[in-house]
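A quick write-up on the structure given underneath.
With one protein chain held back, the other chains of the complex are shown just where they sit.
The chains carry the letters A and B, assigned in the order they are written, with residues numbered from 1 in each.
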Amino acid sequence: MRNRTFAALAFLVAIAVIAASRFVSNDYFFSAAYTVLQFIILATAWNILGGYTGYVNFGSAAFFAVGAYTTVFLYKAAQPPLPVMIAAGTVVAGLLGLMVGYLTLRMRGVFFAIATLALAVVLYTFVLNWDYVGGARGAYILQPRLVPFGLPRYVHLLYAAMVLMAVLALVVARAIETSFIGRGLAAIRDDEVAAECAGVPTLRLKLFSATVSGALMGMAGTTFPYYLSYVEPSAAFNLSYAVNSIAMPLIGGMTSWLGPLIGAVLLGSVQQVVQVTVSSAWNLLIVGVLLVAFVTLAPNGIMGWIDAWRHRRRRGP
Amino acid sequence: MEFPTALVLNAIVAGLLLGGFYAAVSVGISISFGMLDVVNIAHPAFIILGSYVAYSFNDRMGVDPIVVSIVLSPLFFAFGLLLYRIYYQCFEKRGQESLRGLAFFFGILFITEVVLVLVFGVDYRLVGTAYSSTTLHLGAVDFPLRLAVPFVVAVTMVVCVQLYLSRTFFGRAVLAVAQDQLALRLMGVNPIRVKEFAFALSIATAGVAGALLIVIQPVQPAIGREYIGLVFAVCVLGGMGSIWGTLLGALILGLAESFTSTFFGPSWAPAVSFGILLAALAFKPSGLLGR
Partner (left out) sequence: MAAPPEERPVSDALLRAAGVTKRFGGFTALDRVDLSVAPGERLGLIGPNGSGKSTLVNCLSGTLRNEEGSIHFGGHDLAGQPPHRRVRLGLARSFQIPKPFASMTVLDNLRVPLQYAARLHERLPPAHIVDEAMRVLRQVGLSNKAHAMSGGLTQVDMRKLELARAVATKPTLLISDEAMAGLSASETDDILALLLELKEQRVAVIMIEHVMRAVMKFSDRIVVLVAGRKIADGDPQTVVNNAEVVTAYLGQ
């Protein structure tokens, strides 16, 4: 299926999903759906640099928080319309990805991974000390009273925005995956030295991948302040984002755009249940255990199982 | 304006004492990452685990935490053996070290932290020792024992590790295994056993370092992540796989943090290690004493 067709179809599905949600009156649905959509974007974004290119980013929370805090900053400064804030957060996070990539992607993937981990800690410290956006005390964001498009509640708008962003992330991921850029990234992932010697401009492609990945992760965070109405650093930099954006693609399957989607929907839903019935600490433990279990026993994830099953069927008895 | 001599001297002393401790924290990574090429980013979590183990014994039985950690180091050693075996079977053998190995250790880091939260909660834990509140004074300079005692233990441990690696047969096998596994095999030494042993040693040092940590400052499960930048900064700065380099790098880092803390405030400390790590990677990735 060509990417243009896929994009059109996906957009139609998005519209349908948004329209259908008008009939849902249960508030919990929007809360759960918002979180799962957030994870779909994060997991898909992470996978562009992680699964496609082979570079692990441990600091997803940093990029997510950058998106969120750009919104907070703009809210305090000028209160532009939501799409502007989304675009701004995406661009800033993308620049951060480019910058970190430029500093660390010339070295082994290990150093990039460590740098992202350290980055999250440093940015957290920075935001904690930045009073303009609330610092440790946090910031209050008031949802506008007048909801555009005649939607009943503001959370419906946020939900719609998230659906559209999720679709955008999936379309971008699929476009990259199926293009010649995607093949170049896969070559880098499989053997970077061989890729260089086959003519692949590895540094340029890695920077591209890091920028797009960072930008989309930031995009996931841009509506967060409006959703919660109150943002403080430990919420934006929550470890759950870091571990989930790795666990979901890993469990779903890292070589295709479908993997992170499957992982996010499955794992996200499980977490919603556990969080409500047990506790958030147990929830994180389960995610951690699943991560380790899958990476040791089923490294190709659920998509890997599906592929293997299809392969066996094709070969016949 | 009068030169703040006392302030500077104290910053230097605090920095050096802290640096010694950082060396103990990082020597494990110097071995596992610098020599064995295993990216054990869960190392700081094991340090925190060591802190809590020492805390538990101190809380229940009033035993000195550092003594506890040394007595219990064989346990940490055994745990390291087990962990390496799993890592080797699932990743190194299959040639999947890079991405999957990283994710594996990240998962372990995460699980360790969450389990500690479940068992101990998120409150800070502190340990009281006989010397915690004593401070020696040499003129204008203060030597708080809660920094000085861990410093002495830390440096002793690092020196012992270095002596072991450079003087004993098995120790030198560890130094050799990174460079030439085939030669080791031809000498009748199984490289896997050597790597296993070295990794276990690195975890044992983590256990002791944890006890030192909780003597120096209060501990809570999330602190581990703050140390990741630090340990890798020290390891890269000092030159991967060089123990003396680790000591030197740690002292430098300790001084940098101490000065930053004294003149700019303590909350900027994590930024210092990150900045040094980036600078080291950008300008001299082989480190100060590296090969």
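Please note the rule applied: a residue touches a chain if its C-beta (ideal position, glycine included) is under 8 Å from a C-beta of that chain, and two chains touch if they have at least 3 such contacts.
Predicted model only: the values in this text are computed from it and were never measured.
In the entire assembly, the chain absent from the figure touches the shown chains A.
In the complete complex, the hidden chain is touched by one of A:C197, A:V278, A:A293 or A:A308, namely A:C197.
Chain A residues in contact with the hidden partner, per the touch definition given at the top, are 180, 183-184, 186-187, 189-191, 193-203, 255.
Going forward, only the chains that are shown with their structure count from here on.
Mean C-alpha positions place chain A and chain B at a centre distance of 32 Å. By the touch rule above, chain A contacts chain B in their complex via residues 50, 54-56, 58, 103-104, 107, 109-111, 113-115, 117-122, 125-126, 128-129, 189, 239, 243, 246-247, 250, 281-282, 284-285, 287-289, 291-292, 295-296, 299. Against chain A, the residues of chain B that register as touching in their complex are 39, 41, 86, 90-91, 96, 98-100, 102-104, 106-108, 110-111, 113-115, 117-118, 222, 225-226, 228-229, 232-233, 236, 267-268, 270-271, 273-274, 277-278, 281-282, 285.
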